[in-house]
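Shown here: the complex without one of its protein chains, the others still in place.
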């Protein structure tokens, strides 16, 4: 069954004394949830350093909470905590996950010919602003091999044509399997199949180069130019089967004018795209995003 | 034939020695236009205080220019200038209009039950920030009579029902006729008929409560909530026969989050709507907007 | 001693079965706070509908939390809860306050000659967007009496001159005494004395017409024009003895250009000022602001 959260970490913990963990919970709202969970965490020696919650009042009363907490002997204590928490979770009918902050999520970045979003991720990663591992870059073009390998990151060139699409996707899955927690489509211009999406429920992040839901589909900057909008934007969202229709994680915009032609819009848009995608990836890897139906709760 | 500009003022000039005028020109681009017009204005004693131009390079090379100039004896000299300019205009195949800055445009404001956009206009008008006359307010509801009349502005309550729509519009046109240069739909929740639009080509300004072209049609805040966007906006545009499809004059946006329900979006949106509408009206009455095809050139 | 919170409500509760309350707490950080408080609230039958917390890690580890909760019989149960909470509070060395959501805070709005900030508050109040009572408007000028009284709000004209300043302030305090929880300086152009500030610790909100700390003091738009900034702003802050130096609650900005003269900056600034002030007042009256040293924690 599809999880509302990103890469789970309930079982395979690695070494490291002390440290920080995060817990994401969603469940039907009712009295006593915060008390029960915070009491449970306290009893297990966890010091809550941040908590955020949200009650979705009008619609069936879903409740969402994110805890960030420190444990003295994380390696030993977190599995115990995870096991014991089942009783609390069952009582409140919770969907939940814990994540160790120190276990970096592994990204597989897909890219086509535009390099700006990839570059932003590589750059932030190198600057230490992106707390993740970039396991690989996969592209349907050979162009960025040298760039990517200069960062010490493996580059897989997997061409995609109409006739080889299925085979190409099989290869992609083979390469990604067990090596990535998240797939980032950094201006990857091919449609992802339902079968692939199924493998990464709410863990494929795409950057769409428009302020969705305006300008769904191809050539959004040309569409924006034709419509004569005065502001353009970009949207980072989880990929679902509906094209450009998945849960929105982050959006941002920039003012433009009649003087800006399609090329200007593309140039201005590049900066928006990379900033928006980088923010969305950052929030995802810090376990700040919960998906509920087709929307996100972002505790940032 | 429909004009690309707003209320024309080429003939009926009123009194007042000295003063400022504006000239809006659009024509196919070719060498010598700026030279010819600025030389012409200089010869006629006009001192150019501002000029803005835009060349729409890739698409057939349309050229747009706005001059703001002072004339010593405006009453006497502007008609001469207007008459003489015909020769220049014919030479370059220009569409053009002149406007005296001192001749305030007259607004007919249409409103339904939401008062915030109307209030913003009344308020800016009273504060002297809106250089226009508000000739009347027309509403399909009686609710705002007292408010509007307290500003010394006539209020026409013209109810609209499915069966009386045609009759209501006949009354509206009768009331507006010769008394308004511009119609402002300040959250007027009725569809304007093609016949009415024809009377005010590119002179009906509507505020749509979404970042168009996202969320065309009814209940845009509910649509925005359902889609889970992270930014909401408002759009001021000229009204054409295509619903919410006319040339966009101005847009603005505001960040929202998962915590904001539909009521919150409406509340936040009210501030965006009134700011955007007021800006669009201001630019229009200062003759800063040229419509070309379905887009605007805004010299602000 | 000065309180870090706004108008306290720990004792005098009025009628009303069921309802919402808020609790603001600040204390030195240590394990178990969230558990203790949420357990306490649960035991007292409170259903937490929102909680926000913030740990100020690097500096001495202060901890701040805001709870919003529902109680079945608020009138009867809140006093019990308040009394019992003392034990929890003592254990963690907490500064804390509870507030009933239904008890509207009472505003005294001070104004001079510029009416836009006052108008925004009156308007939002009338539209139901400002969940407070406006008890009175106090001005050193008579100009806005008619406007204010048309809203059914008392207007006190208390002239201030160099020689009558002390006497004027005595009158102001007399008029405000017991009738206002918060003082809002909506472009009130007189300095407030330390004696007055002492009466309303962190409960006087001022709007300064610049992006503080840029352009402290008089004529900020003229200063901004002279400096040639490309963006202007406004700042809502609590008033302390240091002129324009108190804790900042909210700021916002707008892009300007070389074309904008001082009058344009003032006009553009008016919209920023009223939006920023209204937001700050809204957050204050919803008990979303905690002051710590000279900064604010805003749980919005």
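Going by the order they are written in, the chains are A, B and C; count residues from 1 in each one.
The definition used in the following text is that a contact is a pair of C-beta atoms (placed from the backbone, for glycine too) under 8 Å apart; a residue touches a chain by one contact, two chains touch by 3 or more.
Computed from a predicted structure; not experimentally measured.
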### Query
For the unseen chain, which displayed partners does it touch in the full complex?
A, B, C
### Query
Out of C:212, C:239 or C:277, which touches the unshown chain?
C:212
### Message
Among C:127, C:229 or C:243, which one touches the chain that has been omitted from the display?
### Response
C:229
### Given C:68, C:250, C:273 or C:286, the one touching the chain that is not displayed
C:250
### Query
Hey, which chain B residues sit against the chain that's not shown?
30-36, 38-39, 41-43, 45-55, 57, 255
### Query
Going by the touch rule given at the top, which residues of chain C touch the chain that is not shown?
54, 57-58, 211-215, 227-231, 233, 247-253, 257-259, 261, 294-298
## Note on the structure
Residue positions on chain A contacting the omitted chain are 115-116, 119, 123, 127, 129, 150, 267, 270-271, 275
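Please note the rule applied: only the chains that are shown with their structure count from here on.
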### Task
For chain B and chain C, let me know how many angstrom lie between their CA-based centres, rounded off.
38
### Query
How far is the middle of chain A from the middle of chain C, if each middle is the mean of its Cα atoms, in Å?
37
### Task
Averaging only over C-alpha atoms, locate the centres of chain A and chain B and give their separation in whole Å.
43
### Message
Please output the residue numbers of chain B that touch at least 2 other chains, ranges allowed.
### Response
none
